[in-house]
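Heads up, one of the protein chains got dropped from this complex, but the rest are sitting where they should.
Order of writing sets the labels: A and B. Residues in every chain begin at 1.
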Amino acid sequence: MEHRWGMAIDLDRCTGCEACVVACHAENNLPVSSPEQAGKGRTDHWIRIDRYYEGEFPDVKVKYMPVLCQHCDDAPCEPVCPVYATYHNGEGLNVQVYNRCVGTFYCANNCPYTVRYFNWFAPEWPEPLHLQHNPDVSVRVAGVMEKCTFCIHRIKRSKQDAARDGRALADGDVQPACVQSCPAEAMVFGDLNDPQSKVSRAAGSGRATRLLEELGTKPKVFYLQKVK
Amino acid sequence: MDRRGFFKILSATSAGALTTACGTKSDRLIPLLVPEHEIVPGEEQWHPAVCTECGAGCGALVRIMEGVRTVERNGEALRQRIAAVKKIEGNPLDPVSGGRLCARGQAAVQSLYHPDRLRGPMKRTGDRGRAQFTPVSWEEAIDAASQKIAKVRAADPGRIVFLTSSGAGTRSLAIERFVKALGAPAPVVCSLTDFPVERKAAEMVFGWKGLPVYDLAHAHHALGVGADFLGGWASPVYYGRQFGNFRQGRLEVRGHLVQAESRLSITAAAADHWLPLRPGSEPQFLAAAGRILLDSRLARNGGQLPAAVLERFQSADVPALVAFCGLDEKRVREYVRELGESDAPVVLAGASIVQSNSLDAIVASHYLNLMLGNVGKRGGVLPPAAAAVPATGNHRAAEALARAEVVLIDGANPAYTLPRSSGVFDALTRAETVIGFGRFLDDSGAWSDLLLPDHDPLESEIALVPAVSEQPAVTMARPFVEPLYATRAVEKTLADLARKMELEYQAVTAKDIVQPVLPDGVTLEDAARQGGLWLESKTEARATVVGQTLELNAAAFEGDAAEYPMTFQPYLSLQFHDGSGAHLPWMQELPDPASSAIWGLPVEIDPKTAASLRIANGDIVRVQSPHGSIDAPAYVHPGAIPGVVSMAIGDGHAHYGRYASGRGANPLSILAPVWEKSTGALVLGGTRVRLSRAGGPRDWIQFSTVDRQERGFDHR
Partner (left out) sequence: MAAAPELLPYKQIREDLFRPLSGVSRRYVLATCLAFIVGAAGLAAWVYQLRRGMGVTGLQRPVFWGFYIVDFVFWIGISHAGTLISAILRLTDAAWRKPVTRAAEAITVFALMIGAMFPVIHLGRAWLFYWLLPYPNSRLLWPNFRSPLLWDLTAIVTYLTGSVIYLYLPLIPDMAQLAEHNTPWRRKLYRALALGWTGSDREWHALERAMKLMACIILAVAISVHTVVAWDFAMSIAPMWHSTIFGPYFVTGAIFSGIAALLVALTALRKVLHLESYLKWHHFNNLAKLLLLMSLLWLYFTLAENLTVWYGNEPREMAVFGARTRAQYAPYFWTMVALNFVIPFVLLGIRRLRTIATATIAAVCVLAGMWLERFVIVVPTLANPRLAAASRGYAPTWVEIAITAATFAAMAMLYMIFSKLFPIIAVWEFKPHPEEDED
């Protein structure tokens, strides 16, 4: 394959400011639930900030950790889908085909990272909030599973732009919304096939770890651990 | 993308950008209004904009594409294709945002397309505060308003009060001119996010006008005191970016941050060490730090200190002071020494939670920086750039309201941000006229006689001076989408009022702000197309010390310690700031960093206190101060300082659109009417409270119900 997209998140930079979360909402037409639904855990956050407290006062620490689809190379969510609605594309992305999904929930059960979100009802946007919808991203119907796409539409756009200008895609040309927004520049996105790319170098750094690596899911999101 | 490349593209494509549709976003930076026919489906355009969600004034870019809205035309609903804003991102040219925006800034688009925006001028029909209004025409509205204002003006122009937000730019200039024309007193900044104490301190010590700039990105070792600079402070994006580079932006060095603060803010969370300060003990902590530096010969520049100040530091009793702060002396000494030994140390002090003695703290911090010899130096504290327009000085809103006959409100929400005890509601009831310019019917709007709704900032022409900037800067935007409704820019409304009252008044445009500071060779158009003007900062400002003294007052707390054993800290939250972000659904559903709560904010209580009061997560607690009480869900915060109760500001709006109205409680409402003496800023942390369990869990929604990774089996 030509590209193998991956991301690195530097937890030493990340402040837990959640700019990335809103960026993803804005970019990907994520519906806003209601307090009633939110109370049932029915919110949509393709990227979320897991927060853990460690130790006791006064030595208490908070750990913030952005968690999104890890685009596993051996994605447990893929083989279990009976209709191929979630599959691995040529560039290593774990792709979700909304039109094809019938809503068996199996993929979500088998995602160790719990990053798959379901459309429990038909999403609603009171007029004129819908004007904000990003036309590059389809609005999902009730009954289908959804999750982080690594902003695949932005990847496509960048490729088109590069093709138009007759140049090869350069490192940093593709910026998912969350990466673009991050004030601390904690996130890096790029091509893991290119050993010179920022993300490849980050992945090679001594601080790089992957979430639940021991499961052999081969995630393509690398977490650079906080320096203690 | 880097800024140089960006400039290249700009010079290459100007108006031509209009026609070429595909390309990277910067090719299509278009400063002009997008006529409907220019919108080609599937094609995007990018326009420079200014984020006005907080005072930082980040430069932004908005993405415009086709959108279809339904409009009512003589009875039938029609679908109309319009240029719609799809997304807001940072403007890479802008040194403040550097192409990034915070969560709140990105949600600004939901303010533009909020279903409950005011569609046009309205006139009160019910009693004040009952929020009953009926639409009127602009002519009618302007007539009514001008008559009422003129009447009072004839009697005593001194009784006309204009309440405004923080930030200096087109808006503040227009208002300045308007009140001047009326012969009324200067406008009053009624805001929690103007940080007058920080401004005052910088002026007292260095004679600087504006907020100092902390060059964190080049510092090696930082000591933060009382400033949640990554969350609720002067310029979250700017300092967020600085922090990233401070930590991992340099190969040779990783920045080390020690944060001394009275809550575990996201800044304290990101720090390498958190020193949980007793609320209000910041000056004492800094005095001790100064003494430690002097004792350990690390005050490399101590000679520059004014004698009186040096004497004050030297006489500081470290053990006593550190104990008073509720800290461990060994640690404090260790951390302060590390700071002193660093090549590029900086002390970053502020008042995210204003205390009666916050000025002393920040003044002390400046002297500490002076001691460390980093003032005006790379990696230290830099002077603010000369502003194109001066910031408004007066912050004594309650005082002003007390004598107000005409109250004009723009960008402020006194009914929410002023404590009940300040008599704000009496004032709003008593006043002859209250006129609101807000885009929403908010708490204060409900008390207005007339609502003259402003355009959304994304529909307006704006020039704004960023609150924190080392180089002279103005962020600027021209309107690029048609206003959705029959709203009117306040600049224009004021001009209309002035004309009606036959005042000597000259309407304000961005030109008034930008033109004076334009360097030769650069036109207003260039500025408009770049989204602002950023001039090279002058050569290193040398530290000229005008301050002579250092005071170390103890913080004053209202309420008897026996009856009200806890100290209460309403704080500026990441998602809602001073509460003005509460109407945005994305913000409501953004987990609160501390508690992970959504659709409602909790009271943060330490585990010991909670246990002693039999309060569990989500239980409703009553927070009682000498000036009132609120009920809110409790969050038992593993990092809360025992005896200190904190609560994010944002909930408890009487009126503020469907997503915020009637949700939760407003912690400001029960504060004592105490103001920081030198500036008139509301003292957020100066009120004592008493807690009691008021019921079982209610309105308690946590995005994540688990606090710890290594967990017992007790969670639900």
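We adopt the following convention: contacts are C-beta pairs under 8 Å (C-beta built on N, C-alpha and C of every residue); 3 or more make two chains touch, one makes a residue touch a chain.
Nothing here was measured: the structure is a model prediction, and the numbers come from that model.
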Need the list of shown chains touched by the one chain that isn't shown.
A, B
Full-complex contact with the absent chain, from A:L129, A:V144, A:A162 or A:A208
A:V144
Touching the hidden chain in the full complex, which residues of chain B are there? Just list them.
704-706, 708-716
Contact footprint on chain A, counting only the chain that is left out
37, 40-42, 48, 50-52, 67, 76, 79-84, 100-106, 108-110, 112-114, 116-122, 142-145, 211-212, 215
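The rule is short, and it goes like this: only the chains that are shown with their structure count from here on.
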Of all residues in chain B, those that touch chain A in their complex
22-24, 41-42, 65-67, 69-70, 82, 84-90, 98-104, 106-107, 109-110, 113-115, 230-231, 236-237, 240-241, 243-245, 247-249, 254, 264, 266-267, 269-270, 274, 276, 328, 484, 574-575, 585-591, 593, 596, 598-600, 606-607, 638-642, 658, 699, 701, 703-704, 707-709
Going by the contact rule at the top, pick out the chain A residues touching chain B in the complex.
10, 12-19, 21-23, 25-27, 32-33, 35, 38-39, 43, 45, 48-54, 56-58, 60-64, 126-135, 160-161, 164-165, 177, 180-186, 224, 227
